[in-house]
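I'd like to ask some things about the structure below.
One protein chain is absent from this view; the other protein chains keep their places.
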């Protein structure tokens, strides 16, 4: 089964929790055991599976990325958002999560995040559910 | 279905567009809905899904990586290509793209790239196509 999520981001750089939306797709699929594969079909946003509890972790991740790849830097791309492309490259665009007992099998402190690096924008996430049984 | 692509790279660091070759494998598989999983079976090259339009984005990505992980640096590995291993680690070696209606479902500006960090070399990419229906 394949579904597309729509995610509205609110600032230039942000980690948006989409775990609930992805869990809804898995539930609707009826798959008991398998995998849920995710793709962000954008070039200035990525996907990560990080800490869902303390928001300071997300702040620290974004601040560290900004130190490594500053928004204003030695770039040639005329649109001015090269830093967003580079951060998304470092983050990655595809990920997957196992499905066990009909549920997403993430770690206790782990959520699924759309990583926005050039917002605010409306973003999409493609979710594909595959059965392994 | 599983196929292996051969990709010839032309310089030390380069992002080579392999979208067309991957699309050919998907077409040949006849899978209508599912996923196309990709692996680079190398340790100094990676895979990314980035901007397919303006080549300045790819230049800026490679230049930023070189600033973060300079070719000549504090490395101990005697082959002299530690920077390539580290860049490939940051890039990642596996990725996947959804298949919808028998076609790769990438974003409008998104291409599949082999990321060469220690070329020129002949590289391989393993493509596995799985049906989700």
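Order of writing sets the chain letters: A and B. Residues in each chain are counted from 1.
Throughout what follows, contacts are C-beta pairs under 8 Å (C-beta built on N, C-alpha and C of every residue); 3 or more make two chains touch, one makes a residue touch a chain.
Here the structure is a predicted model, which is why all the values come from computation and not from measurement.
Engineer: Which residue from A:25, A:45, A:61 or A:88 sits in contact with the chain not drawn here?
Structural biologist: Spelled out, the listed residue whose C-beta touches the missing chain is A:61.
Engineer: Which listed residue (B:49, B:69 or B:97) would be found touching the missing chain in the intact complex?
Structural biologist: Checking each option in B:49, B:69 or B:97, the one touching the absent chain turns out to be B:69.
Engineer: Using the document's contact rule, name the residues of subunit A that touch the chain not shown here.
Structural biologist: 33-35, 48-51, 54, 56-57, 59-61, 63-65, 67-68, 90-92, 95-98, 100, 105-110, 130, 132
Engineer: Even though one chain is hidden, which residues of subunit B still touch it in the full complex?
Structural biologist: 1-2, 37, 39-43, 68-69, 73-79, 82, 85-86, 88-90, 92-94, 96, 124, 126, 128-130
In this text, only the chains that are shown with their structure count from here on.
Engineer: Between subunit A and subunit B, what is the gap in Å from one C-alpha centre to the other?
Structural biologist: Taking the mean C-alpha position of each chain, the two centres sit 19 Å apart.
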